[in-house]
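Not every chain is included here, but those present sit where they belong.
Naming follows writing order (A, B and C), and every chain is counted from residue 1.
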Amino acid sequence: MDNKKIKAGITVFPGSNCDADVYRVLNSVFGVNASFIWHKDEIKDLKKYDFIVIPGGFSYGDYLRSGALAARSPVMESVKDYAAKGGITLGICNGFQILLEAGLLDGVMLANRSLKFECKDVYLKTLNTETPFTCAVEKGAVLKMPIAHHDGNYFATESLISGLDGKKSIIFKYCDEKGGITAGSNPNGSIRNIAGISNSAGNVMGLMPHPERSSEKILGSEDGGWIFKSIIKYIKEK
Amino acid sequence: MAKKAFIKVVLKEEVLDPQGKAVLSVLKSSGYGNVKDVRVGKYIELDFNEDKSGKRRPLEEEAEEISEKVLSNPLIEEFSIEIK
Amino acid sequence: MDKTKKQAEKLFGLSVEEYEKISELLGREPDSFELGIFSAMWSEHCSYKSSKVYLKTLPTEGGKVMIGPGENAGVVDFGEGDVLVFKMESHNHPSFIEPFQGSATGVGGIMRDIFTMGARPVANLNSLRFGSFSHPRTPYYLSEVVKGIGFYGNCMGVPTVGGEVVFDECYNDNILVNAFTIGIAKKDGIFLSSKCEVGNIVVYVGSATGMDGIHGATMASEEFDLKKNKKRSTVQVGDPFTEKLLLEACLEAMEKKLIVSIQDMGAAGLTSSSFEMADKSGKGMLIDLDAIPLRTAGMTPVEMMLSESQERMLIACEKEKFPELKAVFDKWGLNCVKAGEVIKEKVIKFYYKSKIYKTLDVDVIVNGPEYKRPLKKPQYLNKIKPVKINNYKIPENLNALAVKIITHPNIASKRTVFTQYDYSIGTATVVPPGFSAAVLRINGAGGGRNKSKKGDKGFLLNAGGNSRYTYLDPFTGGALAVTECARNITACGGYPAAITDCLNFASPEDPEIMWQFAYAVEGIKSAAVKLNTPVISGNVSFYNETAKKDGDKTYVSKIYPTPVIGMLGFIDDAGSAVTPYFKDEGDEIYLLGSIKGGLGGSLYMELAYGDFRQKPADLDLDYEVRLQNCLRSLINKGFLKSAADISEGGIFTALAESAITNPEKTLGFDVNCDIKAHKLRIDEFLFSEFEQAFIITTVQKPDGRRKSETAAILKKYGIKSEKIGSVEKGAMKINGIINLKSGKIKEGYYSAI
């Protein structure tokens, strides 16, 4: 199957700002046929898309709570429906926050421990390589990707966490260069160094770091590309 | 007739409040050592149009729904409403 | 003098002469509406009345310049149908009053200047000056300003890729916030404010107008109702979310060709945007004040005209196209209202409460005064002499001093600052902040790939200036700001192309300040001419001074003259840019250029002897051009593994930074230089600043071909290169005098601020 035949939908909310980056990387780096979905558009059924990306940014200025207002916009009803039917849905950064606020993923995002916006490269340990988002990632691989967020301090109750753990839904944890999951490598105070989780069915994932900013050599890392390659692989093999 | 709802949204007690902590440390270092704890929440005013028809559901109900669905995240926050 | 006149002077910032001039032009005394308009348009900020005569002398054409000063921003040709649009602007006073909102709206304002022109902003930089690091208010200003800049830029999705942060007690009472934005557009997609056609409708878009930023002037005008004042604030509050929508809506409307002419509402809001659009287009306007969307009911006409509410634009559009234009702004949830019409007669007619309210002549308002203010060489300069180094005993522990220098707040890493800015959004940042110039590539999103070469075409950005040097020698300081930016760009392998400037000074009414200004501009001009980097835009900020009381004494706290330059450079293949840090153990270290050893104005003189008030070394601009061309040739040949210029903190700092800023490893160096041959004392060698030289590294034992080609290049430009040492593991050693552990230094360098 040609990558061009794979259709990706990228949601655009007022204030989304990583939409263009995801669009460009999917189309020109991975040759996928990606297009935008405007938040107000009455798309009742998203099934023509092979996968959906909710990109990062500051939807509604991140006012009130990050992701809260976008999670309540009409297109999210369609996304919920799409996800319920098993559609592959990836939320990046603000997209992760939106998925949490929309109840598609468990837990909440608090402000970073530093109470500051943090932009830097982090390392991620991949805990589960059997998901649509990580099936091309080498087992236990350490990936380098940038973060850029103010509210990435993931929080959930102990019982929620052990539930996630049991279902292998904790996909990425912040780690050091060598893969050690240490306090020092946690950039925002997130509980158990969690950087990315999935729903229990495994078809919805949110992560704070930006794979689209680390899919080309010239930008210092191609590791983020593994996430997109995984999705493509998964769709092709499906 | 009442047309305003005043809503306080606060973090649940068991949830860590990094902002409150930061304020506390500023207060301590500025000589306000008597302060033991600080919690920072939100205070939201909703101003409603007048109900000319008289047929709308009570403001309490609408404010309650808005608070629950939009203004707060029930996983970490709780709210209280005052109608004036 | 009658009451109104006095009031005009005290409250409206107009001089008595200006007031009389206005009365003469009108043939009567102005009323308060007119006074408000005049005071805004004739203000220093809008009219450049004190600086114009000097700004005119700057080179503004040539090279790749397409549009020079005069529009919202300048435009440079980027090849293959792409253009880059950039400008820098100050937001000093608002940032001092309310640092978070002030700096945020400063960033918002400069971005509007860029997208007004049809360009999508692709990068921000900023130059920040705070009071001394130990001043009790400095941490507050630093943290709030940085938060404000990040808040606005991050939300807009524009990466902040560079800038500078400087601490000096001369800014204790006047912090400086200068913001720079660059955007990209298609050559045929540039929009100007000068294109209004008779019959176009005038459209107001964006946020509603509130009481923000209306200055003391109107506060005190007779129309102002004191009772209303209670809950009022003049601070402008930024709303980056709305600006992001405004950006997308404007670019969409431009793409759809729905806009004839456009102007952002910056300083003096509706007043300057309407009068300037009319003036530049050689037309007039009807403005219907009843149509202006208001956030505060009952605002008076003069308040509407002077409001500096953010996130607003004025557009001229063809009548038939208005519905389509409105549909675009509706989609983005923004106001879009007909607020008037373009007319032939060069006047602006204001309607208010459905009646003609005022008619003002455009030329009279726009052609404000122009002054050639008196100049006087500042008295203090007579005491500024070259350093007589033999009068100073070498400090015993130069190692300890070196540590002090590298961990000084003005030298140490600004990582805690720039990690609060999103610098990686846009997937274009090839070299992020923290090194020398930022390097960005242009990819599918904004422009095309460079088809003739294998890589992505790119550009480089740098901003800076040294006010202490400008204070000690205004001409050299001005020139140095330009050459220093160019050095940073050249050291990456880039070609300097054009500059913008932000000139921050104290009161122009003080002849000594005006003298500083004149010579600093002269310095900028000389360097810009020599380096062929025309000035395509800029901004002047005067009155950066505050009256202070110290016991019974009153004095005026003035900033040092602070010209800041923002420079754009080009590079054919962004991926080939050279970074300043050392790469591998064993690489050979060379000193490229000449060293003079001038310590005047240096950080070393301050820290070692508590006295930096001496004359900085002169700058040889002809040599500078040769040196930079030589360096670029070596880089383009692929011979260099790193290149760093020598700036604050001298050669020691350049070497130390090169060793510890490699993101992958910590390195050191072993340097031995025959300083006697240079006729220098060891401290002069180590700490003299802004030497016309670079620290470069090459592979270990370059082969014969490389050696002879290098020699040929050096000969061609008449530049000397001297091997001074090699890259080592974890220690920094210089001439057996400096001996420090790299790991320790690195720790201090990254944690000092």
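Everything below uses one rule, namely that a residue touches a chain if its C-beta (ideal position, glycine included) is under 8 Å from a C-beta of that chain, and two chains touch if they have at least 3 such contacts.
No experiment lies behind these values; they were computed from the predicted model shown.
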Original post:
Beyond the single copies shown, what is the real count of each chain in the complex as a whole?
Top reply: A x1, B x2, C x1
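In the analysis below, only the chains that are shown with their structure count from here on.
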**OP:** Report which interface contains more C-beta contacts, comparing A-B against A-C.
**Re:** A-C
Subject >> Centroid spacing, where centroids are CA-atom means, of chain B and chain C in whole angstrom >> reply: 41
**OP:** Round to the nearest whole Å and give the separation of the Cα centres of chain A and chain B.
**Re:** 30
Original post:
Do you know which chain A residues sit against two or more other chains?
Top reply: none
Original post:
Can you list the residues of chain C that touch 2 or more other chains?
Top reply: none
Original post:
What part of chain C is in contact with chain A in the complex they form?
Top reply: 147, 150, 154-157, 239-242, 244-245, 331-333, 418-427, 429-430, 441, 443-445, 455-456, 574-575
Original post:
Which of the residues in chain B come into contact with chain A in the complex?
Top reply: 15-16, 18-19, 22, 42, 69-71, 73, 75-76
Subject >> Residue numbers on chain A that touch chain B, as the complex places them >> reply: 64-65, 68-69, 72, 101, 107-108, 110-113, 115, 153, 155, 189
